[in-house]
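All protein chains but one are shown in place.
For chain A:
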Amino acid sequence: MKLTLRIWRQKGPGDKGAMVEYPVDGISEDASFLEMLDVLNEELIAKGEEPVAFDHDCREGICGMCSLVINGTPHGPERNTTTCQLHMRKFRDGEVIDVEPWRAKAFPVVKDLVVDRGAFDRIIKSGGFISAPTGTAPEAHSTPVPKPDADRAFEAAECIGCGACVAACPNGSASLFLGAKVTHLGLMPQGQPERWDRVVSMLETHDAEGFGGCTNTGECTVACPKGIPLDVIGRLNHDYIKATAGGRKQ
């Protein structure tokens, strides 16, 4: 395949950055999007140019590191798929493809397509955990969990923390990520002790990090590679209102 890539190049956090055009040729339809960028980078290195920096790790759709906005869509055109699992057969030969980093004040660009997602770590640190004794795993049947709760919690737990929801949201909100964590932990018996404090402190951190507020546009759930459903945001709101106005928070 022959393609024209228009890639965001930015030397560092202070640099202004710009889109730069790169023609590539001989790309296999079976290559993944990241492998296609690897090919480009090898050519750039051979020419003595600076390769394009982008985030990646597992390349199997589970770590949440890959993070490219492809033609205006986070993780590209295929639904429920991370950038690393996206294949070039989803594009037309001769296509012009725009590649940009996640855009959010809370995710500053480090270099080229790499952004700093430390804001997510700080949100998790402020409440995305349970306090349980460590050691050997407890007997699985000692804490029964109703099947529907287990299923919903599992669905929410699929969130890989990639940040595509923020990149897609016209408000730059991380509500889907936040909702996924609050739903996942808040549905399990083990997550109950911190349930009300968790939602308040995670939301406060979210707001303080400079993310926007949700207006139910639904863009996030469409962009999410794990298909986290919108109703986790409803649950986040519900728990938050109960915790504050309802006085559940300690």
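Following the convention adopted for this analysis, contacts are C-beta pairs under 8 Å (C-beta built on N, C-alpha and C of every residue); 3 or more make two chains touch, one makes a residue touch a chain; residues count from 1.
One rule holds in what follows: contacts and distances are computed from a predicted model.
Note on the omitted subunit: UniProt lists it as "Succinate dehydrogenase", one of the names in "Monosaccharide ABC transporter membrane protein, CUT2 family", "Succinate dehydrogenase", "Polyisoprenoid-binding protein YceI" or "Tryptophan 7-halogenase".
Which of A:Pro23, A:Gly118, A:Pro170 or A:Pro193 touches the hidden chain is settled by the complete complex: it is A:Pro170.
Those residues of chain A that touch the chain absent from the view are 6, 8, 19, 69, 71-73, 98, 100, 103-106, 109, 168, 170-173, 175, 203-204, 206-207, 210-219, 221-223, 229-231, 233-241, 244-245, 247.
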